[in-house]
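A quick write-up on the structure given underneath.
Of the protein chains in this complex, one is absent; all others appear in place.
Read from first to last, the chains carry the letters A, B and C; within each, the first residue is number 1.
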Amino acid sequence: MLFLVVSQIINGVVTGMIYALVGVGLTLILGVLNIPNFAHGVLFAFGAYILLSVLQVVGNFWLALLIAPFGVVLLGLLLELVGVRRLYTAHHDYQLLFLFAVALILQETIILIWGPIGTSVLPPAGLQGAVNLGLTVYPKYRLAVMGITAAIVAGTWLFLTRTNVGAIVRAGIENREMVAVLGIDIQKVFALTFGLGAWLAGVAGGLASPIMGLTPSMGFDILPIAFVIVVVAGLGSVPGAILAGILTGVAQSLTTIVFPEAANVVIYLLMGLMILVRPQGLFGKR
Amino acid sequence: MSALLEVRDVSKSFGAVAAVAGVSLAVTEGRLHSIIGPNGAGKTTLFNCITGEVQPTAGRILYDGRDITGLPPHALPALGIARSFQRTSIFPTLTVAENVWVSAYARRETRGGPVLVPADRVEGVGETVRAALAEVGLAAHAERPAAVLAHGDQRLLDFAIALAARPRLLLLDEPTAGLSRQETQRVIAYIGTLKGRYTIVLIEHKMDVVMTLSDRVSVMYFGRLLAEGTPPEIRGDARVREAYLGKRA
Amino acid sequence: MTPIDRRTFLAGSTALGAAAMVGGVPAVARAAKTTTILGIFPLTGPYADTGPLMSKAAEMALKEVDYEVAGQKLRYVTRDSETKAGSATRRAEEAIASDDVKYIVGPWSSGVALAVGEVARKRKVVHWFSGGTEDISGKRCHRYAFQWAASPWTAMDVVLATFRKQNQKAKRLYLFIVDYAFGWSLQKYVETLAPGHGFEVVGVDRHPLGQREYSSYITKAAATNPDAIYMVNFGLDTVSAVRQLFNFGMTPKIPVILSWSAGVEELVQMSPEMRQNMLVGTNFYYTIDTPVAKKFVAEYRKQDSKGLPPGYAPGASYGCMRMVLAGMRAAKSTDVPAVIKATEGLKIDDLVGEQTVVARNHQTVRPYFVLKTTPKSEMKDDYDFGTIINSSAKEQPGELNECKDIGSL
Partner (left out) sequence: MRDRWIFLLIVGVLAVGPFVQREVIATEILIFAVVALANNLILGYTGMLSFGQATFFGVGAYAAGLLTIHAGLPLPVVLAAATVLATGLAVLIGAVCVQRIGLYFIMLTFAFNQMFYFIAYSWTTLTGGEDGLPGVRRPAALADDLTFYVLVALLFLACLLLMKRVVDSPWGRVFRAIRDNEARAAAVGHDVRRYKLLSFTISAAFTGFAGALYSLLYGIVPIDAIHWLRSGDIVFMTLIGGSGHFFGPIIGAAFFIWLSETVSVVWDRWPMILGVVFALVVLFLRGGVVELIRRGHGLVTARGGAATAP
């Protein structure tokens, strides 16, 4: 039993880290731009699919993982430029309608480009197979993912806390008017944030592809989970999103030990409890 | 001479910053009492403590002898307290009459009875609306959407909304902020006509406005009460001049 | 609330009404001799990958007869089932109304099929479906619905028998079951049949439909030290589980049994490494050695841009459509009651071999196939996924069938 719990916790952490990557991107966009980004899931999917195509060209997983997310950034910036930019002052209802429309269009685009049938990407050579951790055997690639996501999340955190640009983004979450008063072009901050969010989604999609595979609907599958993470975390909170992602992953995988049928309900129950006990989220202010 | 509104030792800090630190003042019934101070002096925070937008960290606020500290904003009109906002705060897509109606309805005398009647047929509200509109001189605009009114008219509508609540105490937050000179004159003249009929607390930073209108003036500076007195007394106060006037000159 | 006046609204609504009319004008005035067949498949939604293939294959069966049978013209229309019972129901209703549909083939998932079956019953049109729910020819059977897929009992029996033959020493099975009616009915049969074949079910995990993360189930399974992972799930669920079994290093050490597989469309999503040491049960595989299958596979591959052979999904829609046609031929008519009567008890040598429609419950008794996957080194081409090593058409014992009354026309 103990080893089961331990390995489930590791599982939960790995899955949770990927959730966290998606959640951090989403919470940044939500916090800074104040828009409900329903297209976030599909950016995740594009991360995986672009990686697939790049991989076919360059042949090296790591190189592809380095390149592919920037394709997603371009896509995100394009979205920002064409539509989102014109919607910052609009009501949430129109923002939501637009982003949902974008999600529909992009999902169908995936089907048109890469076909309706899903596909697999193998973990890079050297990280295939499992390693014995003593208590349990565990896939090498997943362990690597744990390390990589931790590095990316830490990098993002350093970027936000230690650089001037990052400080401006954070200020955008705290107090948007102040940023404007400081004479910073808020438009650029928004575009930057959207790009950063898209990059995180893209990296997450790429990293997840050897684990979760690629299907056109993968974006719509992950979206609700990303929203739960943001609610649990508190809007705009990066550390909250990381913690919430891991909590969600662990809660899900521990539930499968005792009551596998409830694995999906449990994250929403968790969220419900969270709302009742601490409605502003783990790290939310109000 | 009893105090209608009494602020006792009220403090409010945001984190480490004390926006209001131990302010006390008493507003006598029927008087116009102004609170002035340079930007950042804590006037608005104090105001928000009185109106319930913000919970004071310490201290008490008494209205008509009753402790109203921490009451939510929506509970105050029923007690006879109405307010205006610093930036004109109206319901833009509602008509002028509907704007005032929303306030009058909240203070309607008769409760209960059928709910799903047309709004304009609610008993007793219509008269209040008409009276309030007539009072500010907007009766002719009653059926126009509030958004199309001129700035000054919107400010007057804001007053009408407050007056429709039939208050004893009017809290006015920088009523001339953002208005043109002409509009300012009009609004000041109008406030003059309210004087004596209501107890008024006026937050302002335009000195000229305050000095002509007020019965009594409190000066705030860095979250504290610096001085209090009649307009001539304040004008003559050295500390005020140094802290406030001096700076502006 | 900006006011708009009456005339504006009236003008607009009339225009809109007119537009709606153009879109929805029923094709009532179509030639009386034409019979319309509806292919309702998931073109969007969770099974969007299979819908277009199924529709194409279904239409191929009609093209072969040049849209004509028993002297009657046939017409083929399609609708999107979205894998949403609500949408599928509405679209089926709409197609029956506006296109005068008399026969329905599809869709792909059981829940949606049962909903479409309700429409078929109500509107008195023939419904052919192939899928894992035993309810179509079981407790929710009715006179208008027919099941092409083998009975789950037949399928589980032959899969277990084959695994026994392959692996004499194996004993402990760990089950991954998709958590809805399809999974449960198959689980029931696996659990009752396993002891008879000398197996013991050492653990069962039910996962929701659409599950993409199997690591927790896999670690749980590994802990029980099973001799095989036995899966009752479908499509992407299966692919995800297989992928992660491979990542965990379970494949190829422990055999994986896909007991009810989509065949090609699932297998093509896995890399050859993931497919090692695998046993695959399916209703259709493209190497089936019948004249009908050979012709179908050749034609299908010719039409596919990548030369992808048909899997179970297109095989099923093609097979169902051929059964519709066979019924019409037997009845010498396209009249619905006549065709139903002629189809009941119909026995033909067709796509997968001998196919018999049981009159009592509308179940097609037909072979179910088991493949062994081909190791990467031995693959003749990219699509050489496996070899059929066994098949069986053993009928489900009557007392296990829950269709007590097929009802009237």
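The rule is simple: a residue touches a chain if its C-beta (ideal position, glycine included) is under 8 Å from a C-beta of that chain, and two chains touch if they have at least 3 such contacts.
Keep in mind the model is a prediction, meaning the values are calculated, not measured.
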Tell me which residue among B:56, B:77, B:152 or B:223 touches the hidden chain in the full complex.
-> B:77
Have a look at B:91, B:159, B:198 or B:221 and name the one touching the chain we're not showing.
-> B:91
Option touching the unshown chain, where C:36, C:50 or C:133 are the choices | C:133
Touch list for subunit C against the chain that is not drawn = 1-13, 16-17, 19-21, 23-24, 26, 43-44, 51-52, 78-80, 84-87, 89-91, 93-94, 97-98, 109-111, 114-115, 118-119, 122, 133, 135, 140, 179-181, 208-209
Across the whole complex, the chain not displayed is touched by subunit B residues 51, 53, 72-78, 82-83, 85, 89-94, 98-99, 101-103, 105-107, 115-119, 122, 161-162, 164-165
Absent-chain interface residues of subunit A come out as 30, 34-36, 83, 86-87, 90-94, 96-98, 100-105, 107-109, 111-112, 224, 227-228, 230-231, 235, 261-262, 264-265, 268-269, 271-272, 275-276, 279
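Just so we're on the same page, only the chains that are shown with their structure count from here on.
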Separation of the C-alpha centres, subunit A versus subunit B, in whole Å, is 47
Centre-to-centre distance between subunit C and subunit A (centres being mean Cα positions), rounded to whole Å = 34
What part of subunit C is in contact with subunit A in the complex they form?
-> 45-46, 48-52, 179, 205-208, 210-213, 215-217, 219-220, 222-223, 236, 239-240, 243-244, 247-249, 265, 268-271, 273-274
The residues of subunit A that touch subunit C in their complex are 3-4, 7-8, 11-12, 14-15, 111, 115-120, 122-123, 128-130, 136-139, 141-142, 210-213, 215-218, 221, 252-253, 256-257, 260-261, 263-264
